[in-house]
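All protein chains of the complex are present and in place, except for one that has been dropped.
Per-chain residue numbering starts at 1, and chain names A and B are given in the order in which the chains are listed.
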Amino acid sequence: MTPLLEVTDLTVQATETGRNVVDGMSFEVHPGEVVAIVGESGSGKSSACLSLIGLLSRGLEVSGGSARLDGVDLMSLTARDWQGVRGAELGIIFQDSLAALDPVRSIGFQMAEARRMHGGADRRTARAWAEQRLEALGFSDPPAIMRAFPHQLSGGMRQRVCAAIAFAGGPRVVLADEPTTALDVSLQGRMLRLLLDETRNAGSGLVLVSHDVSVVRAVADTVIVMYGGRVLESGPVDAVLSRPRVPYTAALLESTPTLDPERRGLPLATIPGDFTPHAEGCPFRDRCAHATPSCTDAFPEGKSDEDERTYWCWNPMW
Amino acid sequence: MLESDVVTPQPLLEAVDVHRYFGRRSPVRAVDGVDVRIEQGRSVGIAGESGSGKSTLLRLLLRLQETTSGTISHRGTPLAELSGERLAAYHRGVQAVFQDPGGSFNPRHRIRDVITEPARVANGLSSTQRVDLARTMLASVDLPMEFADRFPHELSGGQRQRVAIARALSCRPEVILLDEPVTALDISIRGTIINLLVDRANEGSVTYAVVSHDLTAIYHMTEYLYVMRRGVVVEEGPTAELIETPLHPYTRRLVDAIGDPLAGHRSAGERLADDDAEGLDERVPDLVEVAPGRRARLVRPEAAATQRI
Partner (left out) sequence: MSIFTRRTHSVPTVLAVAVLGTAAVLAIAAPVFAPYDPGTQDLGAALLPPFTGGHLMGTDELGRDVLSRLVHGGRPIMFIAFLSSAIALVVGSLAGLFAGYFGGFAGAAVMRLADLQLSFPPIALAVLLAAILSPGIKSALIAISLVTWPQVARVVRADTMRVATSDYVLLARVAGLSRMQVLTRHVAPNVGTVMIVIGTINLGVAVIFSAAMSFLGVGVQAPLADWGNMLASGTQYLNQWWLVVLPGLVITAVVLSVSILGDALRDRLDPRSASGGSRGPSVQVGV
């Protein structure tokens, strides 16, 4: 199957310090596939996501690699080209739904606008589409929601609207940057279900950025584990999260607090130390129980195994 | 055993039938009849999502807002009646740690001023004493002493939370109220903070009230749990029991979501519902004892008996 999105060796650099916040990242997204990028602060996961849609903040720039969406290299697009790509070919859902929506425009207006601009419909068709989507999304009074403003909706409702807007233009790939993090835990399931259904139905791809391993385990097909700008391990979610090869992945899984009665009363596992950026070698070495001198000298080459996962480690767990 | 043999000590903090409404015309009932007891040595969790009223309750317990009706007491004295020395004792005895990121510290103050503020207010310190205390406090939470001269924005989230804990502990309080203490932190370091807090509690010196939507933090840090929804407590009881065998459907939903974010939405195309569709009026069933030591608002309390292990 040809991939919808093909990222090769993507490198994002901070212009002032010269540090690579994303360093040589490669992955593919196939139709109907959910690819999750999991990492913590400093991992580069958000920058990777934003670089794909050309929304890096000032001070960050793509310094190497490519990202091909249906053959078009996203890194070569001009600002004008982006107008035709964002929304129509590539959608995005942000973490903060209140900030993502225009506070002075009604929900109906914003949804219809997305549909008109990227789906090519006229105003009436677009509004009809919007109302129909709201019904499909489970809102019990779509006309009222159409007239409502973002601040009048709850967080969960807004985020669903944002998702509808992201999918409005029929994009090939949708990026979702921590879409459920700001939602109440009892609403996360609904949002994730929505994302899954939209992706599978449209045959598009979903790139889900998250710090929450259990979310990733629930919805992703493929997972990419990042630390300090590097991809340390990637592959089918079952292989990577159930039988991790890389110490960081294992430590991350181990240190995620659970409701396991056996663990109650015992000190929680944790990864000692704090994130310190390093230009050379493996970024996780200071906090890794398996580190050896070669980890400081150079970043390892990737190796693949029969589970179709790739890992970058001098001292894998197995 | 004679009744008089059993002496119930005064709870450190107690809320009795507390209501807090906002606005005059059709008021928002943020807290709508809540009873909470924080006793020495029994750390308490208050779990809930947005709109549950848990954060408002926290602010009421911290005397940052006044109740619309109902009383909150510190060791038996209503907060509204505190003044002078008793008020000072309340401030020494009751401290707080908030969520951060970024907002818990005055961005213009250095860490040494931030971390010693409660102690300075309580005792007054000379500048050398301030520096010494700052260094001691930093060491007690495993932070390097050089941090004393830094500004808050120069520390990571986890480091700031440790400073916040050290600050809260600096006056040797009896109770610390924590609002989402680890929610804003990376998952792999949440354990560090929780372990730190649990160690302090085990040393016998402090009791916690943890307000959070994150049941895992509450699970590891508390002995008694109140679950709040829309301003009322829907279930309460010993933390482990509540989480291992929840009786109220809302509690069950919160617990299930932890291991499995897709819980309840496993099948494709399931008709998604509005947030308010399950608009039960939470207040309708009363909060009654449905099992020994367990209270909940259940439509059919008798059914609870069959759910015990």
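As a convention for this text, contacts are C-beta pairs under 8 Å (C-beta built on N, C-alpha and C of every residue); 3 or more make two chains touch, one makes a residue touch a chain.
Everything numeric in this text was worked out from a predicted model, so none of it was measured.
Residue in contact with the omitted chain (choice from B:Val28, B:Leu64, B:Ala139 or B:Val288): B:Leu64. Residue A:Ser46 is the one among A:Ser46, A:Thr199 or A:Ser234 that touches the chain missing from this view. Per the touch definition above, the residue from B:Arg24, B:Arg108 or B:Arg300 contacting the chain not shown is B:Arg108.
Annotation for subunit B: contacts to the undisplayed chain at residues 59, 62-64, 87-88, 91-92, 94-96, 98-100, 103-108, 117-118, 121-122, 150-151, 153-157.
Definition applied: only the chains that are shown with their structure count from here on.
Of all residues in subunit B, only 49-51, 156-159, 186-192, 194-195, 198, 213-217, 219-220, 240, 243-244, 250, 253-255, 257-265, 268-275, 277 touch subunit A in the complex they form. On the side of subunit A, the complex with subunit B involves touching residues 40-41, 137-140, 154-157, 160, 180, 184-190, 192-194, 196-197, 200, 211-215, 218-219, 251-252, 255-259, 261, 263-264, 267-272, 274-275.
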